[in-house]
Every structure is written in C-alpha cells, then in structure tokens.
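With one protein chain held back, the other chains of the complex are shown just where they sit.
Let's turn to chain A:
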Amino acid sequence: MSGAKTKGNKKKGNGNSDAVPVEPPRLIPNAQNSQIAPPETSPVGSVASSTAISPINSNSNSSPKRQKQPKEPRSLEASLFSPATAPVIAVASATVVATIPEKKFKDMTPEEQRIFKEKGEAEKLAKKLAKQQQKGGTKQQPQEQQQQQQQQSQKQPKQSSSTSAVATQPNSTNSNSTTTASLNSLGASSNSLLSAQLSTNNTMTPPPLLTTMSSQAANMRAASQIRFDDVRHQKRAVVKGRTLAQKPVALLAHLTQFEKSGMGAARTIQLMDGQQQRNNNMVHPAVIALGVQFSEFIISGGIARCVAMLAAFKRVIADYVTPPGTAIQRNLNSYLSKQIDHLTTTRGLAQTMKFAIRQLKSEISNMSIEISDEDTKVHLLHSIDTFIKERIVSAHESIVEKALEKVKHGDVILTFGRSAVVERLLIEAAERKIDFRVIISDARPKLEGKVLLRRLVALGVNCTYVLVTSLGAVMSNVTKVIIGASALLSNGALLSRTGTAIVAMMAYDAHIPVMVLCELIKFSELVQLDSFVWNEIGDPDELVNIKTQSPANVLPSVLTPPNQENNSQSKQPILKEWRDIPDLKLLNLHYDITPAHFISLVVCENGCIPSTSVLSVVTNMKLEEEKNLKKTTLIR
C-alpha cells in the first residue's frame, strides 16, 4: 500500500521542520483525495514532501455535502439506537468505501490487519480535522476546556512568536496557532507550557496554582474522554499509538473504545517515538516500561498500580536534571505531567494513582525555593516513601485489624476477583487460625480470582471457586461478603471490577451483609449513577478466546446435534470471525457500579462507616488538603 511508508512522518515532526503545520496524522492514498478535494487548493508546494494529506484540510469548498453539521440533535438517538458507528463517520462513509480492501478481515495477514485497523482510526481523524479546519478559519478558537483556555491565553503570544517563522501560509495566523495549539493539546496541556517556557526567555511564570493543578487532576478523567461522540472532543480523546475500535458499541459512544493494535508494545513505542519527536526525550524509560506493564495487565489493581507508579516516579525524580533557567519546583511538575500523560495513553489512571499524583504535585509545588535541588529530590523521594508507608501499608494493617473483628469461627466468606486488601485480610485470618471457609467468585475474561485461589490454598484455607454465574448455587452457604474497591464514589456507589455488582446484588437479595474494604486514597469526589457514565472498555478479542472450554463440559442440549458439538466447540473459538459480521459487536467492560444500598459497611483506615457517609469523608479530606496547602503557602 502506498500509505504504509509514510507512517514514520508524523505531523509534529513535519510541523517543526517544514512549513506545514496543518496536517492530520495519516495517510490516505491519492486516489481517494481526488475524490474528496481538488488538489489545486493545497496550501504549499512543500506539502509534496510528505504524502498527500493536506488537500483534505485546506479544501473547504468542495463536496458541500460533507460540510454537514455533526447532527447534534439526532446524535443522542443515533447513539442510543443506531446499530452503526458514531454518527460523524457515516457522513464520510461513502468516500471511504473506495479504500476498504475487498478481502475480509480474517483473510488478511497480520500486517494487513494492523494496517486496516490503523487506517480506520486515521481516516476518522482526517475527517475530524478537516471539519475542524473549516471552522478554524472563521472562529477565533474552538471551544476548549477551561484549563486549555487558561494556558492558551498564557502561551498564545509565545506560540505565535515561535511559529512566526513558520507562518508563510495563506491561512490566518490565528488558525495556525489554533490548530497548532489544538494539535499540541493532543499531548499534555502543560507540554506547551513547558515548550513556551523553554523557547522564550524565561518570564518567570508564576508556579501553577494548586487550584489549576487540582482542577487538572480532577479533570484527568477529562471531559473529552467521556465526550467522544462530540466532534470537538474527539481528536483530543484520541490517543496516539492506540487504535480506535473498529466496531464501537453505540451505547458507549461517549467513551473512547480502543483495541489492541496487534503488534504489541514494541511497535507502539516505535510509533510513539516517531510521532512525538518533541516529547521523545521527555518520557522516562521507567515510565515507558510501566506503561507496557499496565496495558498488558501485568500489573493491575489500584494499589499495585499506584505503588508501581510511585516507584517509577522515584526513579524519574532521581534522574531528573533541572533545565537551566528554571527551578525544580516549577519545572518538575510539568515534567511529571508528561510522564503521567504517557501513562494515560496506556490505561486510564486509577483513583489511587490520581490521589497520589495530587499529593506529589502539591508536595513539589510547596517546596521552598531556597532548598537546593539535591535536597529537594531527597525530600521528595522520602515523601513518596512516607506516602506508601502511611497511605497503603499502614492503612492496610489498620483496615485488616478492624475487619478481623467481624470474621468469626465458622464463617463462610464470599469474595470476588482479587483485591489486595481482601487478600491480606484472608491471609491474616488464616494465620490467626480462625476457622473459616472462602468462596472465591470470578469472571471472564480477566479471571483474576485464580491468583487469590492459589495463594489461599497454599496457606491451607478451605476454598471454593465458582464463576459468578453460579452464585445461586452457593449463596445459601455464605455468611458474609467481603469485597475490594477500585474507587468509592461520593454517592456511596462502589466502582470495582465488573462482576462485583452481581456478587453484592445476590448477597443483598439473600440478606447477607456486604463489607467493602477500601483505603482512603480510593475515596473519590466523583459521582456515577450507572456503569455507562464512565467505564473502561477493554480489548474485545479477550472475549473471543475461549481456551478453557473442554468438551466434557458442554451439556449437549437444545440445538446442536451430538455429532457436531465436539468438533466445533472445543477447538475453534466460536467468534473467530466476528469482525466480518457487521451486526455483531463485542463489549468488554472492565468496571461496574455497585449501588450504595447493596453495601452494608465500608471499612477504611479511619473506621467503619456506612456507604452513605463517603461524601462527608471525602469533603473532610479535601478540607485537610486545602488546610495543608494554606499552611505551607503561609510559611513561604
């Protein structure tokens, strides 16, 4: 394919060297371009050096039918009821058809499959940016988030100066800087802040206010990431190096749905290096490795991820060298933000991680300017250690102590999946020789409970292992349910691995108490009513893999005659060719919401509270944070 070779040249690289800031990232063969736009309106001859993407952007006049507004009033209905993909894509589907290869997905080689998936993302992005460009000439700025506007207003004068050398375009400078700015915003917002600081003589910008930082932190689950169906947010929510899902589920059109690009981590890193030339030397290798571990689920779970992230950040801080002309207290935060943004591209941040980041950043900002860099680093490393010790290790001890009062001889404890603190509780109970049984319920496709099963059996605990669908059969034996959390929301709801809600529901129906063990760092001020408001959508192919099925298990029944079953089911995955069936979509949710009334008790390090009191705890915690901030600001 002609487009394949151009993958290395990403727009940012070209934007720096060449006079073309307005390219979308990807490749569409020329033949299609001529369908969409007459090439003579392409901005500059230098475009020819990269492959022919720009005709799409600069052309705003041709093909008037493509200038339709993104059907806002219809989009809600469409996203609820239409079987197709997000509405915007349907507009350009006619022109895109020409390039979709005739062969079916299953017949392609892996390389072709990868290209096919990536093209899907590329074309969508191209369309979005084309639309953006059409509006960019008329309006001053597209509506952006508040934080974007704040920093935009700060760096606009600097930005236009840095791009003045570049501005030989017929396009207005406004749209240039706008587009460049909006392209930049694909990375961190503070990326541009940093570059602004570096490129101009240092104007000693004031330290980012804590309110800005915390609003950034609160917006880390940024509005753009739950507004993927809004065109203006789409490009911001799209992440480099990850392929958009080919067949997104309409019910969750407001969330970005990715899938594995099929090439694994190495290719992703290579892609990133090519794309983010400016950021190339900005992401610490420890963080890159961490990102891979996150995306492959090698490290999973709120506490594990938080600890791993902090360990990586310790290395980042230790290796950090303050650029000349800046101070560590100002600069380290933005440097860390770049690492965090990289992590966000691999997997969304957990509540624990957000809390830790907030603490760390406020710690950094509060460091006095008189302290030397070395001492600052030492102090920061020490404060990270203290955080882990206080907020995680000692919190676990405290929670386990309180929870152990509730575990009695003869108890049959039901748990779901694998939670770090629940595991500690059960291990501690086993070591104290309490006579109890554990029923571990688990669910596909993650099957995380098997690890807990092995650990407990090694300690001699009497364990039963059951899939979450079979809970009806074992519920009559259960005396209490103990589960862990990913986050506790302010409306008392529990955000946890999908399947937890089923366990809590069955316990509630059977009048069995449900106990949630949750550290304070997981308490969140967010609110969610159901599992659709926000969720993490995993790789759909995980559902296809059904290795565990064995012929002995299938009860020959209802439809398939006996001679057919054993051949088809035990060998091949049933849905191997799901991509070729247009009406079939796979949805692999990672989280679900357990309503507050299912939960009887929440045990945190401060004590045992009902789930409805989460809001007051969260408010208290915020007050504490602000008090601490005020204290240190005063001292300075």
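Here is the rule we go by: a residue touches a chain if its C-beta (ideal position, glycine included) is under 8 Å from a C-beta of that chain, and two chains touch if they have at least 3 such contacts; residues count from 1.
The criterion applied here is as follows: contacts and distances are computed from a predicted model.
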Listed names "BHLH domain-containing protein", "Exosome complex component RRP45", "Translation initiation factor eIF2B subunit beta" or "PRELI domain containing 1b", matching UniProt entry of the absent chain | "Translation initiation factor eIF2B subunit beta"
Considering the whole complex, which of A:Asp509, A:Glu525 or A:Glu624 touches the chain not shown?
-> A:Asp509
Across A:Met108, A:Leu587 or A:Leu629, the one contacting the chain not displayed is A:Leu587
Absent-chain contact - pick from A:Thr256, A:Ser486 or A:Asn535 | A:Asn535
Given A:Ile427, A:Val466 or A:Leu615, the residue that touches the chain left out of view is A:Val466
For chain A, which residues touch the unseen chain?
-> 80-81, 83, 249, 251, 443-445, 450, 453-454, 457, 460, 462-474, 497-499, 501-502, 505-506, 509, 530-532, 535, 543, 546, 548-550, 552-560, 562, 569, 574-575, 578, 581, 583-589, 591-593
